[in-house]
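Just passing along the structure, written as C-alpha cells.
All protein chains but one are shown in place.
Every chain is named by a letter (A, B and C) in the order it is written, and numbering of its residues begins at 1.
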Amino acid sequence: MSEQTTEKILEIDNLTVSFDGFKALNDLNFSMNVGELRVVIGPNGAGKTTFLDVITGKVKPTEGKVYFQGQNLRPYNEHQIARMGIGRKFQTPRVYLNLTVRENLDLASNRQKGVFRTLLGKPTKSDRRTVNGLLETIGLTAKAELQAALLSHGEKQRLEIGMLVAQSPDLLLVDEPVAGLTDEETENVGNLLLALAQSHSIVVIEHDMEFVRQIARTVSVLHQGSLLCEGNMDEVQNDPRVIEVYLGEQEEEAA
Amino acid sequence: MNAEVGNFAKRQQQKKQQIIELAIAIGLALVFAIVMPALLSAFRLKLLGRFVALSIVALGLDLIWGYTGLLSLGHGIFFALGGYALAMHLKLQLPEGQIPEFFTLYGVTELPWFWTPFYSFPLTIVAIFVIPAIVAGLLGYLVFRNRIKGVYFSILTQAALLVFFNFFNGQQKLINGTNGLKTDTETIFGVLVGSEGAQLAFYEISLLGLLLVYFLCRWLTTGRFGRLLVAIRDDETRVRFTGYDPTGYKVLVFAISGAIAGVAGALYTVQTGIITPSAMEVAFSIEMVIWVAVGGRATLIGAIIGTLLVRLGQTFLSEQFPEVWLFFQGALFLLVVTVLPNGIFGWARDWGIPKLRSLLGLQEQLITYPALEQDPEIQQEREELER
Amino acid sequence: MLELAVGIFNGFSIGSVLLLAALGLAIVFGLMGVINLAHGELMMLGAYATFVVQNIFQGFGDGALNLYIFVALPVAFIVSAIAGLILERGVIRFLYGRPLETLLATWGISLILRQFVRSVNGVLVLGIVLFCLLFFGGLWFLSKRTDWERIRTAAISALLPLSLAISAVAGVLVSKTGVEVLTKPWFSARNVDVTPPAWLRGGFSVGIYQLPYSRIFIIVLTVLCLLGIYWFLNRSIWGLRIRAVTQNREMSACLGIPTDTVDALTFAIGSGLAGIAGCAITLLGSVGPNTGQNYIVDVFMVVVVGGVGNLFGTVIAALAIGIVTYLIGSGTLALMFSNSDALQPLTDFFTFFAATSMAKVMVFALIIAFLQVKPSGIFPQKGRTAEL
Partner (left out) sequence: MSNGLGRRKFLLYGSAAFGTSLLLKSCSTPPETGTDTGNGDGATGGENGDTIKVGILHSLSGTMAISETTVVEAEKLAIKEINEAGGVLGKQIEAVVEDGASDWPTFAEKAAKLIVRDQVAVVFGCWTSASRKAVKDVFESKDHMLWYPVQYEGQECSKNIFYTGAAPNQQIEPAVQWLLDNKGTDFFLVGSDYVFPRTANTVIKEQLKAEGGNTVGEDYLPLGSTEVTPIITKIQQALPDGGIIFNTLNGDSNVAFFKQMQGAGLTPDKYPVMSVSIAEEEVRQIGKEFLIGHYASWNYFQTVETPENEKWVQAFKAEYGEDRVTNDPMEAAYIMVYLWKQAVEQAGTTDLEAVRQAAIGQEFQAPEGLVTVNPNHHLSKTVRIGQVRDDGLFDIVWSTDEPVAPQAWNQYVPATKGYACDWSDPSKGERFKVEDV
C-alpha cells in the first residue's frame, strides 16, 4: 500500500476546454496519488463539473492531456473509461427509477458488459453475494425490492454511491454528494466516503465546507478554470487568494 | 433475517409463476387455435389472423418503445420488407425460365439479380427476418452511434420511411411499384395461398408466431438484458458511465424489433393477399405505436390486447362511420396520451383491479397510511412483531 | 453563368419555402423540445384562411382582389396562432417533459384537423360552440361554489359527457332539418382553388429563363419573417423572456418570468408563422386537407439538420437542403460529370437519382451522412447543458 501511494492515479497536463471561446478550464494542472481522497472546491463556474466531464470522457479536451494510471484517456469514450476503472457520481442522484434497488446494483456490478454476454449470461452466486454485501453497506437491505423511484433523496444518493462501488473502480469521482441532505444524512454519507477511501482513490467535489472539513485531507481550489491553490484544509482556508475569491467583491464571477 | 434465504424463496416463487404464465399463454393460444376456427367464419377468421399478425409487430415496437424508450415511426419499413420477401418467393413459384407476369408489362425480360435467392424457401424464411434486421441494425447504428435520440430518432425513422416508400413506389421494373405483389393466386407447397386451408394454416402459424415472439420478448425483457433496456430508457448517460455501451444494446434491440416486424409483415401479407408500398405509409407506422400505447407500453400483453382492441374498433367504426373515422382515431391518440398514459393494461393494473377488488371486498383493509403500508421497513417490523 | 445564377435562385427559392415552413417549428422545438406533428396542419389552416380571404375579396371586384394577399397574410397568421394557442393550452402543456407523447398527441391533432376541414359545416360549428358554452360555462358556473376543489373531478366527469351528448343530439337534430346552409360542408374533401393575384403570376425574364414573381415574393416574405423574428427575440421584452426560458426554465421561473405565458406565446407565434407559410404556399401549390402532409417531413429534416436553439442553423440548413435538392433533382450534378468518360459510372449514378422522386432518396442519404459528422446539427449546443 505504502509503495503504491507514490504512484499517480490521475495526472492532468495543461488542460484547456473551451466552449465557443469561453474557457471552462484554462491550462489546468492536477495530479493525485493512488489511494488518495481529494476534495475539490471552488466557486460557481470555476469549472468543477467540466473537470469531471473531461476525466470521464463526456467532454473532449480542447488542449492538454488526461492520464489515468499512466494512460492517455483522449482516444476512449465514456463507457471505455468507465470500464478502465473510473466511476462517477452525478450532482443530482441518477439511478434507474423504474428498477428495484437490487436491480440497480446488479447492473452496476455486472462484470460482463458486452451486449451478448449480458444477454446470455446469468448472475453468478458471487454476483449476488456482492450485491447483498453492498445493500448492507449502504443500508438499504430492507428496501432491496423497492423501486428506486420510491426512495428518498438521501437513499438515492446512497444507492448511487453503492452503484459506483459496485463497478469496483480504482478512482471514484463524486460530485456534490451531500447537496440537499439533512445533517444526519450528510454525516452518513461522509462516513461512507471515508470508509470507501480505505480501498479507493476518490475525488470529491463539494460546496459544503462543514462536510469538507469532515472528510478532507488534501483540498484543491479551482478558480476560473485553473488551479488556484492546493493543500490541507487549514492552509487553504488561510490562503489570501482563496479568501479573495470566496469573499472578495472585486472579482467578477461567471454565472 | 437472512437475505440469501429470502432470495432463494423468492426465486422459487418466480420460477413457479413463470411456469404458470407459460401454461396460461400456451393454453390461451390453444383456445384461439382450436376454438376460434370453429366459431368464426372464414372471413372473420382471416381478419383475426391479420390482427394476430399485427400484434406481433406491436410486440416488436413495445420492445423498443416501451422498454428502451426509442419511438420508431418507421416500423412500416421492416414490416413491408418482411412482406415483400415472402411475396417475392411466392411470385417465383413458376415453371423454369418464366418470370413473374408483371415484369413483361414493363418490358423487363430478365429477373433482377436480387430476386434470385428467393427461389429457395429456406433462404426466404431467413430473409424474412434477417433483411429487416440488417436494415434496422444499419439505420440504428448510424443514428445511435452519434447519440441521436428522442424525437430526433423518431423524425429520422419517419423520413427513412418516406424514402423507402418513394423508392418502392417508383420502381416498377424491380418490384412492381404501387401495385405491389399479390400472393393470393400463388401457390405454396402446391396449395393455393388464397385457399381456405392455407389461410387456416396461416392463422395457426400466426398464433404460433405470436406465442414464440411473445416468449422471445419475455426472455429479452426479463433478466439483466431487459433491465438494462429499462436503464437505457431511464438514464442513458448513467448507463454509459457505468461502463456499458448503450449503442450496441440499442442497435441489437432495434434490429430484433425490425426482425419481429418482418415476420409480422410476412404473415400479414399472405393473409391479406397483397403487399404494396402503402404498408410504408406514414400513417400506418404511427398507428402501430398507438396499438402499443392503448394496450399499455412496457407490458407485452398490453401490446397484444391493444392491437386487437384498436383493430377491432377500427373495423367496426370505419365500417359504420367512414367519414368521421379520422376524428375517432385522432381522439384516440389524444386520449391515450393524456388520460391513459399507461394504457388499458397499465390502468387496469394500477387502478382498475385494486378498485374492483376493494369493491368486491377482497382488498385488505389498510391499517395505516397507504405509503406506510408499502414501506418494507414497516412491513419487516410488523412481521417481526407478529413472530 | 446565367445557368448558375438561375440555379442558385432556384435553390434559394426551394430553400426559402422550407425555411418559412420550418421557422415556427424550429422556434417551438428550441424552446420546448416539442416536435409538433400538426405543424403541417397549421400551415393548412393558414392556406384555408387565405382561401376564405380571397373569396371575400372576390366580392369587391378585381382591384381589391389584387391586394387580398396582404390581408390574407395577417389573417392566416392570426388563425393559425389562435389554433396553436388552443392546442398548447388544451393539450400540449400537459405533456411538457414527455416529448414522445407530445409527438403522438400532435399526430392525433393533425388527424382531427385534416378531418375537420373536410367535414366542417354549420352543424359542426354549432355543435362545437354549444359544447364549449355548456362545458366551459358549466365549469365557470360551478367554480363559483365554495367546495369547487372538492367536486372538481366529479364535475368535469359529469359535465363532459353531458355537454357532449347534448351538443351531439342538437347537431343531429339540426342536420335533420336539412337546411342546406348549415349542413353543406364549407370546403369538402376537395382541394380548393386559391389563385394568386395577377401581379404575382408572371415572372421576371432573364435570358431564356423567367424568375417567377411568386418565388421572389416568398423569398422576400421569408427574409421579412426572419428579420421580424430576430427583432422580436432580441429586441423585445417578451423575446428576452423567451430566450431566458429557452436557456433555463427553472431559473426563469424563479426570477418571476411567467413561463406558462411564455410557452403559450411562443407556441402561438410558431403556429402563426406556420400560418404565414401556409399562405405563401398557396402561391405555389395545392390547398387541400393533405396540404400539410406534403411538406412536413422535409421541414422536419430542416430542423434536424439545423440543430436546436439556433435559428441561424435552421436558415443554413433550409438553404442547403434546397440547393442540394435542386442540384440533384434538376440533373445538374449528372450534367457536371457527363463531359468526361472516366466519370461515366458517376454520371449514371447521378442520372439514376436525377428523377425528382429519387432525389429525395439521395437527399435523405446525405442528411444521414451529414449527421455522422455533426450529430447535433450545424450549430450544436455546447457546454454542460448540452446533454443530460
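FYI, contacts are C-beta pairs under 8 Å (C-beta built on N, C-alpha and C of every residue); 3 or more make two chains touch, one makes a residue touch a chain.
Please read these numbers as outputs of a predicted model, since none were measured by experiment.
A.B. asks: What chains on display are touched by the one that is not shown?
C.D. replies: B, C
A.B. asks: Taking the full complex into account, find the residue in B:105, B:126 or B:212 that is in contact with the omitted chain.
C.D. replies: Residue touching the absent chain, from the options given: B:105.
A.B. asks: Touching the absent chain in the whole complex: find that residue among B:89, B:182, B:233 or B:250.
C.D. replies: Missing-chain contact among the listed residues: B:182.
A.B. asks: Out of B:72, B:124, B:158 or B:272, point to the residue that touches the absent chain in the complete complex.
C.D. replies: Within the whole complex, the residue contacting the unshown chain is B:272.
A.B. asks: For the chain that's not shown, point to the residue among C:94, C:213 or C:232 touching it.
C.D. replies: Within the whole complex, the residue contacting the unshown chain is C:213.
A.B. asks: Just the residue numbers, please: which parts of chain B touch the chain that's not shown?
C.D. replies: Against the missing chain, chain B presents residues 13-14, 16-18, 20-21, 24-25, 28, 31-32, 35-36, 39-44, 47-48, 104-107, 166, 169-170, 172, 177-180, 182, 184-185, 194, 221-222, 226-227, 272-274, 276, 278, 299, 301, 305, 308-309, 312, 315-316, 318-319, 322-323, 325-326, 345, 348-349, 353.
A.B. asks: If the missing chain were put back, which residues of chain C would it touch?
C.D. replies: Counting only chain C, the missing chain is touched by 6-7, 10, 13-14, 17, 189-196, 201-203, 205, 208-210, 212-215, 281, 283-288, 290-291, 293-295, 325-326, 328-332, 354-357, 359-360.
Heads up, the rule we're going with is that only the chains that are shown with their structure count from here on.
A.B. asks: List the centre-to-centre spacing of chain A and chain C in whole Å, with centres computed as mean CA coordinates.
C.D. replies: The separation of the two C-alpha centroids amounts to 46 Å.
A.B. asks: Chain B to chain C: how many Å between their CA centres?
C.D. replies: The separation of the two C-alpha centroids amounts to 32 Å.
A.B. asks: Which whole number of Å gives the spacing of the CA centres of chain A and chain B?
C.D. replies: 41
A.B. asks: Which parts of chain B, given as residue numbers and ranges, touch two or more other chains?
C.D. replies: Residues 237.
A.B. asks: Residues of chain A touching 2+ other chains?
C.D. replies: Residue numbers touching two or more other chains: 58.
A.B. asks: State the interface residues of chain A toward chain B in the complex, per the touch definition above.
C.D. replies: That would be residues 56, 58, 78-80, 82-83, 87-88, 90, 94-99, 103, 106-108, 110, 113-115, 118-119, 121-123, 128, 132, 135, 141-146, 150, 163, 167 of chain A.
A.B. asks: Spell out the part of chain B that touches chain C in their complex, as residue ranges.
C.D. replies: Counting only chain B, the residues touching chain C are 65, 69, 71, 73, 142-143, 146-148, 150-152, 154-156, 158-160, 162-163, 166-167, 169-170, 237, 282, 286, 289-290, 293, 323-324, 326-327, 329-334, 336-338, 341.
A.B. asks: Can you list the chain B residues touching chain A in their complex?
C.D. replies: Residues 3-4, 7, 10, 220, 223-225, 227-228, 230-231, 233-235, 237-238, 240-246, 248-249, 252, 374, 376-377, 380 of chain B touch chain A in their complex.
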